[in-house]
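For reference, the structure is listed below as structure tokens.
Missing here: one protein chain of the complex. Every other protein chain is in place.
Right, chain A next:
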Amino acid sequence: MQSPVKYLSRKGWHQTAIIAIIGGIYVFGSWILNFDNLNGLLAIPKAFAWLGVNFRPNANTMEYLPRILQKLIQTVLLAIASTVVAAIISIFVALLGSKVTGINGFVQTIVRGIASFFRNIPLVAWSMILLFSFKQSDFTGFLALLLMSIGYLIRAFMEIIEDEASETMLALKATGASYFQVIFQAVLPQILPSILSWILYMIENNVRDATLVGILTGTGIGFIFDIYYKSFRFDAAGMTVLAIIFVVIALEIISNQIRKVIL
């Protein structure tokens, strides 16, 4: 039996200890990295003041707009294409690897291992090795995003199948339906809304990641930002950032609306 006073003092101790440990890690980390907290804090208003002066698009910036928009549309299309192709591949792999629909334990383990390996290889590494063989082209960006997305989507789809489809599947199995009937009549229709929701999320994510891939592989919106930024055409760079903000938020709003209807 614990008295309330003892419980509270213990709880207090517990919290103080956790806060002290986290604070300690923070101070130690700043020291190791030579991070000057005060200067860092002061840099934030300075950065915004600088942004306000230099990144503001002016009258001349308008002439960059067509090119920015063209690259932006290209990037969004690339993000969508890579996500859809990744989703098609992932759904089959996920069906093979999930605990409910999977073939056997061995295959399941292998699929899980491959998925988490693909997911954890840094996007930088994919971009660079693909750039080496596929040169500076949109296809390189497409492949880098594709390989990354496959890792995420396999894991997400497997979890969806295990969470949502197991009961429907049992019900249909009990009627004597064959494996493929179960998959196409029970599992896939059941999980379709959640899968679509994940695809929409992955598209948003890929548009953001495409910027990084673009900077590294010289494609799409990332490349054009990098060019403007490094040649000190900051007004054009600012315009590019505004365009990215616009597209990402628009995509977020559209997918939220779609989710409201389907889920």
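The criterion applied here is as follows: a contact is a pair of C-beta atoms (placed from the backbone, for glycine too) under 8 Å apart; a residue touches a chain by one contact, two chains touch by 3 or more; residues count from 1.
Just so it is clear, contacts and distances are computed from a predicted model.
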Omitted chain, identified by the protein name its UniProt record gives, among "Spore germination protein", "Peptidase C39-like domain-containing protein", "Putative transcriptional regulator" or "Binding-protein-dependent transport systems inner membrane component": "Binding-protein-dependent transport systems inner membrane component"
Of the residues A:131, A:182 or A:224, which one touches the chain left out of the display? A:131
The one of A:20, A:43, A:62 or A:171 in touch with the missing chain is A:43
Which parts of chain A face the unshown chain closely enough to count as touching? 22, 25-26, 29-30, 32-36, 39-40, 43-44, 46-47, 50-51, 55, 77-78, 80-81, 84-85, 116-117, 120-125, 128-139, 142, 189, 192-193, 196, 199, 208-209, 211-212, 215-216, 222, 225, 229, 241, 244-245, 248-249, 252, 258, 261-263
